[in-house]
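Note that one protein chain is taken out, while the other chains of the complex remain in position.
The chains carry the letters A and B, assigned in the order they are written, with residues numbered from 1 in each.
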Amino acid sequence: MSSASSPVTAPASGRGYAPPGRLGRILSRNGPGYLFLLPWLIGFFGLTLGPALSSLYLSFTDYDLIQAPNWVGLANYVRIATADPKFNAAMHVTFLYVALSVPLKLMFALAVAMAFNRGIAGLPLYRAIFYLPSLLGSSVAIAVLWRQLFAADGLVNGMLAWFGFQGPSWISNPHYSLYTLVVLSVWQFGSPMIIFLAGLRQIPGDLYEAAEIDGASNWRKFWRITLPLLTPVIFFNFVVQTIDAFKAFTPAFIISEGTGGPINSTLFYTLYLYQEAFGFFRMGYASALAWILVIIISLFTAFAFLSSRYWVHYDE
Amino acid sequence: MNRPPIPRGPGAARHSIRRSAFIHAGLIVASFVMLYPLLWMLSGSLRPENEIFGGSSLIPSHISLDAFVRGWNGLQISFGTFFWNSLVISVLATIGNVFACSLTAYAFARLKFRGRNFWFALMLGTLMLPYHVTLIPQYILFLDMGWVNTILPLVVPKYLAVDAFFIFLMVQFFRGIPRELDEAAMMDGCSAWRIYRKIMLPLSLPVMATAAIFSFLWTWEDFFGPLIYLNDMKSYTVQIGLRTFVDSTGSSDWSSLFAMSILSLIPIFLLFLFFQRALIEGIATTGMKR
Partner (left out) sequence: MTDFKLSRRTVLGTSALFAAASALGGMPALAATRLRLLWWGSQERADRTNKTVEAYKKAAPDVSIDGEFLGWNDYWTRLATQVAGRNAPDLIQMDYRYVFEYARRGSLLALDDYLGKSLKIDDFGKDNIDSCRVDGKLYGVNLGVNSSAAFFDIGAWFDAGVPAPSHGMSWQQYFDNCVAFAKANKRKNFYASVDASGIEPSFELWLRQLGKSLYNDQGKLGYTAEDAAAWFQYWTDLRKAGGCVTADIQALDKLSIETSPLTTGYAATGFAHSNQFVGFQKLSKAKLGIAPYPVKPDGKPGHYMKPSMMMSISAATASPDAAVAFVNFMVESTDAAQELGVERGVPASAGMRDVVTPMLDEPGQMVVDYIGKLSDLAGPLPPAPPKGAGEIAFSLQRISQEVAFESSSPAEGGKQLVTEANSILERA
């Protein structure tokens, strides 16, 4: 890694250089930590905090992007809570999407990573091919492709026809359209797969050797060694994928061309937020929506972190 | 998920060949499913414009490379410039991300200091805010700094570890590295910097490679940042170039779009092929032996 060897200007002060006195003790205890944290702190205070706070402020205003914001107190939040059917629709779509896509994608990614973690000829090629869909990301071509696959006379129905089924137009039927986006998300399982793979490579091989000497079965090795040692990575993937799924925007934006249709069936939360902000010029309302999403995600993340004590294994 | 161990008894060889043929057959079928979109795009880039939206056949009626030529020079600035711009931004962003995020992650994973949990929670919090609402305040901030229409808003933040995803990723991996190693080094009087350089980084090569791949890919694919911050066509990235091809109210040149989409995948695909070796082999050469 090029960065690992690149010269750095500020070496952290080691333990031996601590100045004497109380201040010195505080410095020597906290100094290295804050020194390492310095770039992030600068970034946080300089670039992140300001915009975040101003969006918090905007959430209490009526702001049309052009004229100065106008303080309205809690009005935006009250409307969201009491009089916004689209908010309810968006919550429904988003929660369903999170609940379906995250577990499926993670299981798929872990299974493929495990399969790839053993010797098969041509492995690098397979791995690269399996990563390709994730490379496509949110390319405009995906929209056209998805139509090609999931329309009434698309490829999927073509295949179903071999088995005598006449499938509906998956992508444009409000009952199924969300599921095509779940499939898209699962199909792009590349990034959690890579992270699982890196995690698997970090499990010390001698643990397996020792278990083999004890005559442990593969199944037992998976449950006793792989899974526990992989929990920090599983935890990471779980938290990050869930946050991402809550914030999912591009798939729906591209496939429904920003409408969230048919009949709001793909109206993801952030898509609704985007419509409000840039489509209908209600940045204040969109900011309130954003902060409600932050609260929902934080609750979820806090819960995940609290529960992690009971199932995530760290070496400490 | 887990297959039986490599059989050692007699007759196992034949069994093993059949099994591996079976695995390969499965993988090839799966590969086709994975590759279908790309093949479809490729065929779209080779066929006449008015055939793209008709049937779902992969084979064009006749093949022409026109779309690639047309696409490459299709905008007033050639795609070569866009590729170069994307490359510069992605490389700079990757270096910044890996470097700054690993410093931060090391502090969170291993160093003890007051307020650590507080800062960690705030760091995670930055993952959660949808970027659409911070876009405008951020734009105004960079505008005031005179950075709009330069690559600075796309690169400098990476050197300040603003991407919490990578910090969190590295923290999780650092926490998996055996504590005895750095505790022993600490006893020997090693500074935190030396432990970071000599123990943490070498031992976490796979995750560094992972972070490098992702930050390159995501910077390469990002279009919102360049869309907002780069006004001059000479500084457009590949993604903006691609999107400029598409217009829903006018006529669009789809085959050129597909041709250029395919070209835009080649660098990241090569990068992936290259880095996955670091990812896989890194661990073998450093040796995770206790």
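The working rule: contacts are C-beta pairs under 8 Å (C-beta built on N, C-alpha and C of every residue); 3 or more make two chains touch, one makes a residue touch a chain.
All of these numbers come straight from a predicted model, not from anything done at the bench.
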item	value
Residue in contact with the excluded chain [from A:95, A:222 or A:278]	A:278
Among A:26, A:49 or A:65, residue touching the chain not depicted	A:65
Touch criterion as defined above, residue of A:99, A:159 or A:263 at the omitted chain	A:263
Candidates B:67, B:95, B:135 or B:177 - the one touching the absent chain	B:135
Chain not shown: contacting residue from A:28, A:117 or A:172	A:172
Residues belonging to chain B that touch the chain removed from view	49-51, 53-54, 74-76, 85, 88, 135-136, 139-140, 143, 146, 148-151, 223, 227-228, 231-235, 240, 243-254
Footprint left on chain A by the chain that the document does not show	64-67, 144, 147, 151-153, 168-169, 171-174, 256-259, 261-264, 275, 278-281, 283
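Here, only the chains that are shown with their structure count from here on.
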item	value
Gap in Å, rounded to a whole number, between the CA centres of chain B and chain A	14
Complex contacts: residues of chain B adjacent to chain A	1-5, 20, 23-24, 27, 30-31, 34-38, 40-41, 44, 52-53, 56, 95, 98-100, 102-104, 106-108, 111-114, 116, 119, 122-130, 132-134, 136-138, 141, 157, 159-162, 165, 167-169, 172-173, 175-179, 186, 189-194, 196-197, 201-202, 204-210, 212-214, 217, 221, 242-243, 246, 248, 254, 257-258, 261, 265, 268-269, 272-273, 276-280, 282-283, 288-290
Contact footprint of chain B on chain A as seen in their complex	1-4, 6, 11-16, 29-34, 36-37, 39-44, 46-48, 50-52, 54-55, 58, 65, 110-111, 114-115, 118, 120-122, 124, 126-133, 135-142, 144-145, 148, 153-155, 158, 187, 191, 194-195, 197-199, 201-206, 212, 218-219, 221-222, 229, 232-233, 235-236, 239-240, 243, 247, 249, 257, 270, 273-274, 277-278, 283, 286-287, 290, 293-294, 297-298, 301, 314-316
